[in-house]
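Following: one structure in structure tokens, then a few remarks.
Missing here is one protein chain; the remaining ones are kept as they sit in the complex.
Presenting chain A:
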Amino acid sequence: MAACGGIDLHQEHGQRAVFCGLTGIVWLHRKIQDAFFLVVGSRTCAHLIQSAAGVMIFAEPRFATAIIDERDLAGIADANEELDRVVTRLIERRPDIKLLFLVGSCPSEVIKLDLSRAAQRLSGRLAPVRVLNYSGSGIETTFTQGEDACLAALVPELPRAPAEEAPALLIVGALADVVEDQFLRILSAMGIADVRFLPARRAGAMPAVGRNTRYLLAQPFLADTARALDERGARRLAAPFPLGAEGTTGWLRAAAEAFGIDDATFAAATAAGRARAETALAPHRDKLGGKRVFFFPDSQLEVPLARFLARELGVALVEVGTPYLHRAHLAAEIEWLPAGTRVTEGQSLDDQMDRCRAARPDLTVCGLGLANPLEAEGLSTKWSIELLFTPVQGYEQAGDLAELFARPLRRRALLEV
């Protein structure tokens, strides 16, 4: 146990039931519309993405796996030649691709296949196609950290903003297009005109960054990306994350304060959204108020989600598991968590399941490998991956976010057999 704000922080080691960072490809490739993600890995990697992407795989998505085989393991030089051959063929077939990510996996990391050199070599050969690399391996990244690694790889490539440029706001973290547009309208109503997004929707339109860039993290799992942006001279605006009405207001307020927006303008720009979020949340408060919720670690979204559930819906938190707790980025969130909330960083799966069974929470937020087994034990579950794939940020989505947690409980009450 350790002191960290007012929470009861535990660290745990043991078996982890989490996705690796490769999974981030599933939503990142939808966001950057002319990028291709090529995993350099094993059949396991290909099988993982196939399983995680579900039916999306049939839409001929912009990702694939170069499966390492025995011959590649025999000599690293061969592996490099093989990789060049595979990439060249891929780009010939997909001339619409402007940005290619070589995504490292556990096997490629363990055999120390140098993907950064490969990316440099291929960038030269395939220009104007840019080739970058990052690691989504399970030994280095957990689930959403794959997005962090991807965006961090993009940062050194971003155009340099002129030193004399007026301060610009950069929003960091992949958001649904509809959510981006909503934020853009609110910020514009406040008078913040120059708002950029990382990642941009197209490879050629990535935002410029420089000393006058102020950035807001839209997601809590972007440690390396933030560090890379800091190195480019940009400055982070400390804020809670835009989940729920309160989180969204806090997040927007951080931007307003940094850009010197007066209170009246801020209130006018956010009033309608706040009112709508309040209306949408009210009916869920009856259903979720007083319910006991247990979070298994998954995406690092657990702490902001728990804060939202506790403060805006009156949920009682049994345990908040997170794969990794970034103390600085989550400072505002930790501040807002009810005093004494048990937060567990890391995981020892069987021990955590024992605690969950003993506590018998009303709702357990967990991955798909655990959800049905816990349901069969009589526990209601909310599968956590949906919280990544569904637009949940901002005022207009606050009701939807509450609904995601309320639905399993409503369903359980409905079923008679």
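As a convention for this text, a residue touches a chain if its C-beta (ideal position, glycine included) is under 8 Å from a C-beta of that chain, and two chains touch if they have at least 3 such contacts; residues count from 1.
Note that contacts and distances are computed from a predicted model.
Not every chain of the complex appears here, and the one that does not is recorded in UniProt as "Light-independent protochlorophyllide reductase subunit B", selected from "Na+/H+ antiporter subunit A", "Energy-coupling factor transporter ATP-binding protein EcfA2", "Light-independent protochlorophyllide reductase subunit B" or "Tyrosinase cofactor". From the options A:Ile7, A:Cys20, A:Leu126 or A:Ala174, the residue with contact to the unseen chain in the full assembly is A:Cys20. Summary of contacts with the chain left out: across A:Leu370, A:Leu387 or A:Leu401, the touching residue is A:Leu370. Contact with the omitted chain, checked across A:Leu90, A:Ala200, A:Ala223 or A:Ala359, is made by A:Leu90.
The chain not displayed touches chain A at residues 15-23, 40, 42-44, 46-48, 50-52, 54-55, 57-58, 60-70, 72-73, 79, 82-83, 85-86, 89-90, 93-94, 96, 106-107, 109-111, 137-140, 142, 350, 367-373, 375-376.
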